[in-house]
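A single protein chain has been removed from this complex, and every other one stays in its place.
Chain nomenclature is as follows: A and B, assigned in order of appearance, with residue numbering initiated at 1 for each chain independently.
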Amino acid sequence: MDEAVPLVELSGVKVLYGAERALDDVAFRLLPGEVHSLMGENGAGKSTLIRVLTGALQPHAGALSIDGNPVRFRSERDALRAGVSPVYQEIDLLPNLSVAENIFVGREPRRWGRIDWRTMRERAAEVLADLGLTVDPTSELGSHSVAVQQLVAIARALTAEVRVLVLDEPTSSLDTDEVGELFRVIRELKQRGVAIVFISHFLDQVYEISDRITVLRDGRLVGEYLTTELLRVDLVAKMLGKGIPLPHERQPYEDEADGSLPVLEARGVGTASLKPTDVSLGAGEVLGVAGLLGSGRTALARLLTGVDRPDRGVLLIDGDPRGLASPRAALAMGLAYSSENRRAEGIISELSVADNITLALQAQRGALRRLPPARARELAASWVEALDIRPAQLDKPAGELSGGNQQKVMLARLLALAPRVLVLDEPTRGIDVGAKAEIQRIVGELAEDGLSVVFISAELEEVLRVGDRVAILRDMHLVDTLPSAAVTIDSLLALVARPTETES
Amino acid sequence: MTAAVTTTKDGTAASTAGRAGTFMARRSALLPALAAVIILALLFAGAELFLRGDFITPRNLSALLLDNAYLLVLAVGMTFVILTSGIDLSVGSVMAFTGILGARLLAEGLPPAIAIPAMLIGGAAIGLVIGLLVQVFSVQPFIASLAGLFLARGLAFVVSLSSIKVEDSATLWLQTTRLRLGDWYITPTGIIALLAVAVAAFVLHYTRFGRTIYAVGGQEQSARLMGLNVARAKVMAYVISGFCGGLAGLILTAYSGAGYPRNGIGTELDAIAAVVIGGTLLSGGRGYVLGSMVGVFVYGTIKTIITFMGAEQSWMQIIVGTLLLVFIVIQRVIVARSGQKSP
Partner (left out) sequence: MRNIVRHRLFWPALALATLITVNSAARPQFLRVTMRDGELYGALIDILRNSAPLMLVALGMTIVIATRGIDLSVGAVMAVSGAVALTIIDGSSDPNGVGTVLIAVVTAIAVAMVLGVWNGLLVSVFGIQPIIATLVLMLAGRGAALLVTDGFITTVNSEPFAFIASGYLTVLPFAFFISVAAIASIAIVERRTALGMLTEAVGINPEASRLAGVRSRGIIWGAYVLSAVLAGIAGIIYASNIKAADANAAGLLIELYAILAVVLGGTSLQGGTFSLAGTVLGVLIIQTLNSTILFMGIPSAQSPVFFAVVVVVVVVIQSQKVRSWIRALGASGRNRRSAATTEVAS
């Protein structure tokens, strides 16, 4: 297998963003019929390499060959024509068109020059059935869940004359069954000789599906390995280039038996979709929240922090019932929410790091009482230092930072308010392993200082490690709340991942 | 013939509330177009009631098409642009420019075989300028078409500072000919307008170019990643709108028997209002050209009713403004509802 002619071969690839080297002399090859994982921290150059491979970006240097023949992709269209089909993490489909059109748009079946809608629907239904998906092909794509949309994106790639399928974080919004279904399809494609580039943060999945792993670090090639010959520890070490910093060990949280009131308590809060939920949170406690996408974890977080208003139930702060009219009101009471959606709901990308950090504090003071500029900078600088935000440039637009550093900026913004309860919705999603460990450490330290934290994550292992107790959500209701010590990953997995309907 | 019609049928046929609910949830784009049809029906019924059966007559309904033919053509072009989530503010001025240009050329003694193509090409050329600004130089559609508005309006006055009467028989024929069927009649201008609607409906529904227009309005970046020819679709949308402006200029010149450089001030707003009332979402990607036709008829009917009642025309602006508001609120609700599921 090693000696086969590579389907795709990239060599000496160099990409510059301004003065920054995004890729430097990177080589990458894909053999027919293999699943090849591309691994690296955020900023290692994975997405840049993918963009080169799919024609979205022209490298400053380097050669690309297909079946041994040198080619140049000037646009995505060139790449598509050569059979290189990408499925991106952020779903790149058309929410306003039907499912069938999303699969076929641009290459619709035609009869006498006009689009043959009936054939298109029938063929779409077939492809979807192949993927184990039962949705009406004529329904609007936007009306479906993210998971369904993800599968439709894959269906689209499959109907093309695909030779290389690039899957960028395809499983991040899928549940266990859907992942299984996807892997079945991937194996079928392998049989047909399709080469698959697989990118995922989930190591389990990488080890389950891939034949070969290429590791990038800081825009350079670390090496290419057979999956069977690469131990996990070694893989992580190669990605990080250093040992993983051990998460800060801290005293397990003592449930105070002296009857002190919980800082925050929800009694029967719910909405039309979220069933009534009871949650309580003591001072200095970290409550991990485990659940799949759509399990109600984000809905709960938003109810606790005034972002959305509950239809029923009551929130108690220090034992007093309170209504939260807005995030602003919640912040005034010390309840802070950090959204899972950094780009859309977190960072103000064109404002500076300093403005981003002081934003919430300034908003709380009111528009007319401006923080004196010198004090604002001093404050921002102290947070940049405390959370080790890099680069430590206060005037840099926040949108130019890496994901992990943006997350820290959001955290700093909320911490500057000195909140009592911090609700973090997937604070470690899509950021590199190093930054992840660091955020876990910061959360631990904050809790030791008496801050109460609700920590939501898709990674069960992380929830268990960070949380003192774990709240398990499934299908929009709270299944149970257990001390972390009383659960193992496997038992938690069983609670979280009970079979759910793909699409209701 | 196209979706708007067939689904109106489906929508009423799916009698069980649950099924209809799911149906609409999955095809939220239809709801506003449906609402426009209902409003039109209510307007007709109301006018008929208040005006004691004098309103729904073949004569009035025929006149509705005749009087609003130019607006209908403009709305067709505007639909293409708005579907790509753009906007074209230039159409009123393009109509004035091409109208006066045609009148001038005819007055100079040129045959219609030259004057009419010159009008259409003139309109399309301004559309092309706007489209290139939008696509190649990433200028916001609002600003690019604003430049088009200024350009066309200024050029109209460059062609002539005052109105020019049209004596050419071929051009006037477009308006004066009445094809009759009982009390119903239609003029060639009306036929041109209806043909424009039919061709546009076919293109939007049955060609790849048409679907690309929708795709661009839905999510331009995605459309590009899917390998669609986004650039061509966007530029062509403005060219089509400009062409329709030229066509409307022809129709209006025939209708009024003269070219006038002050024609169509604010008509772009009427066209936008008609398209929005007809159920096309200004955010792009959702809507139907047949809906725009209904929107134009709603607009025209209100105008007729005001004339019938002898009220001041200033009410027209207030009513259209209010109606626009109502429709926007309806759309807002729909978008909010369909947006809930897709984060």
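Simple rule for what comes next: a residue touches a chain if its C-beta (ideal position, glycine included) is under 8 Å from a C-beta of that chain, and two chains touch if they have at least 3 such contacts.
Only a predicted model underlies this, so the values are computations on that prediction, with no experimental measurement involved.
For the chain that does not appear, the touching partners among the shown chains are A, B. Although one chain is not drawn, the whole complex shows that of B:Leu101, B:Ile186, B:Ala273 or B:Ile302 it is B:Ala273 that touches it.
Residue in contact with the omitted chain (choice from B:Leu49, B:Ile114 or B:Leu325): B:Leu325. Between the chain not shown and the residues B:Ala35, B:Leu106, B:Leu120 or B:Ala144, the one that touches is B:Ala144. Interface residues of chain A with the unshown chain, by the touch rule above, are 307, 326-328, 331-332, 337, 339, 344-351, 355, 359-360, 362-371, 413. Looking at chain B, the residues touching the absent chain are 87, 89, 129, 133, 136-140, 142-144, 146-151, 153-155, 157-158, 161, 261, 265, 269, 272-273, 276, 282-283, 312, 314-318, 320-322, 324-325, 328-329, 332, 336.
As a convention for this text, only the chains that are shown with their structure count from here on.
In terms of their C-alpha centroids, the spacing between chain A and chain B amounts to 43 Å. On the side of chain A, the complex with chain B involves touching residues 56, 76-77, 80, 86, 88, 92-97, 101, 105-106, 108, 110, 113-115, 136, 138-140, 142-146, 149, 156, 341. Only residues 25-29, 202, 205-208, 211-212, 214-215, 217-219, 221-228, 284-286, 338-339, 341-343 of chain B touch chain A when the two sit together in their complex.
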